[in-house]
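Apart from one protein chain that is not included, each protein chain of the complex appears where it belongs.
After this line comes chain A, so read on.
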């Protein structure tokens, strides 16, 4: 099982370590640093590294490496999932998962890690339960604590851990009972030079914010459940009901959680809401090139495309760029060679365009590769797959909750090759 955890920042300092069994010397991280050096880019550090006596399994999140040490055969996915859960928990507790936040709350971090893992076995990883055991820090609470002398650590038994619904805490009470669902869809796509779609699929999630008293039993139904053929469920969902009736029936956790995630596969046709016209060329034996990109809307069901941002990793030989944007503003970072164009909202009447001259380092050969364009956008009030919630029913409680559903479509990994 998981033996130890080291948190390492980008400059290679180990700023926190936790051991669940015997202590493993920090020197084990040398193997990690070695791999990190070899990988050059932080993102490219391999997640599983073997050392003579241990295995290091790591994730990279929010500029922090979470490096776990294991000694016996343990499913690596189990470790990776757990590490992400740790990062999620920090995010949840401190609002951000950063080195400063962790250092500022080091005792809470230590207590959390202790609760999350016992001898390497996961113990309490549900945020609902953790929060009962260890109260998250708030300014108010620390003031109150210092006056009344009460503590951050709850002294109740984590009730949820024993019931059949370990994800929900008991005795929840709200004056306003609300249930909100956000249907968020991200389009992952690769568009080739000529504008045809090489690959496209939709990654969707339904994130919920449920503030309901007591033990509500909800069922959520869809107008077109057939779309959902590849779904991952929160453990609270009754799988049998879904199999037989295509209805999501569940007793929800309290607060924010991800109800389902789904994938509308590439077999189905995926509507691509934007198109890009591009002309990026470098002249042979000259130290300049041309850059001309236009973005336009298509297949967006009449909803405006907003929050459009284009980022391009220009070839290394590019020195700077002299461009004019008809809309929005652009920046070019000559160190990382990243061009960012913040377009904003696309109005079909006047298509945003960015064009101008690319200056290359003098004497550098003409770049072999053409950069890919990375596009981000948002479309409110639209689930691009067409998924629609039909109704939400509540059983088990008498009050009438306030209900709401919001749809949004975003670009995921949306890449246009040039």
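Definition applied: a residue touches a chain if its C-beta (ideal position, glycine included) is under 8 Å from a C-beta of that chain, and two chains touch if they have at least 3 such contacts; residues count from 1.
In this text, contacts and distances are computed from a predicted model.
Considering only "AP-1 complex subunit beta-1", "ATPK synthase", "3-methyl-2-oxobutanoate dehydrogenase (2-methylpropanoyl-transferring)" or "COMM domain-containing protein", the record for the omitted chain gives "AP-1 complex subunit beta-1", by its UniProt protein name.
Considering A:256, A:320 or A:372, the position touching the chain not shown turns out to be A:372 (whole complex). Considering the whole complex, the residue from A:178, A:230 or A:245 that touches the absent chain is A:230.
Listed residues A:58, A:89 or A:127: the one in touch with the omitted chain is A:58. Residues 1, 14-23, 26, 39, 41, 43-44, 46-48, 50-53, 55, 58-60, 71-78, 80-82, 84, 106-107, 109-111, 114, 118-119, 121-122, 125-126, 149, 151-158, 161-162, 164, 166, 188, 190, 192, 198-199, 201, 203, 229-235, 239-240, 243, 258, 260-261, 263, 265-267, 313, 315-316, 368-370, 372, 374, 413, 415, 417 are the ones on chain A that touch the missing chain.
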